[in-house]
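Sharing a structure below in structure tokens format, with a few things to ask.
Missing here is one protein chain; the remaining ones are kept as they sit in the complex.
And now, chain A:
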Amino acid sequence: MADEATRRVVAELPLLKTNAGPRDRELWVQRLKEEYQALIKYVENNKNADNDWFRLESNKEGTRWFGKCWYIHDLLKYEFALEFDIPVTYPSTAPEIAIPELDGKTAKMYRGGKICLTDHFKPLWARNVPKFGLAHLMALGLGPWLAVEIPDLIAKGLIEHKEK
């Protein structure tokens, strides 16, 4: 289960209302608006808590998303590019976030750099369809993954800070 800190963060996120996927035309446009609103609020909250850790943007149709995320370890800031597609069955199924540059460096990753989320994430997402959105995916999916994997990868010498 997500820890206390994560739960508090998620509690601050607006829940989404429109149950629409990328094939639903006008309803998808509405869903996209709600996604952007939730993301903007989340980034704002992060800035206020001095924990601004990602940026996300999408293509015009809102079907392809890309951006970057940061992780601070031992006072050094590590940056990673990320991307994902919205699957046709969204929001019933969550998107699979990929960090291509880490592909092959950790067992917690599938082909192409798709991060492997915990056994709890998918049931949690399923229980909250359609209220959870991309902001929740970042907070409950990518955030915890980075927190576990990045220190481990650094310790193993598999990633080096760009300034080294």
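The rule is short, and it goes like this: a residue touches a chain if its C-beta (ideal position, glycine included) is under 8 Å from a C-beta of that chain, and two chains touch if they have at least 3 such contacts; residues count from 1.
Assume contacts and distances are computed from a predicted model.
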Problem set entry | Candidate names "Ribosome biogenesis protein WDR12 homolog", "Chloride channel protein", "Transcription initiation factor IIA subunit 2" or "Ubiquitin-like modifier-activating enzyme 5"; UniProt protein name, chain not shown | "Ubiquitin-like modifier-activating enzyme 5"
Exercise. Quick one: which of A:26, A:74 or A:119 touches the chain that's been left out?
Worked result: A:119
Problem set entry | Of A:69, A:86 or A:124, the residue in touch with the unshown chain | A:86
Seminar exercise, completed: Hidden partner sits against chain A at residues 19, 22-23, 61, 63, 85-89, 92-93, 96, 110-111, 116, 119, 122
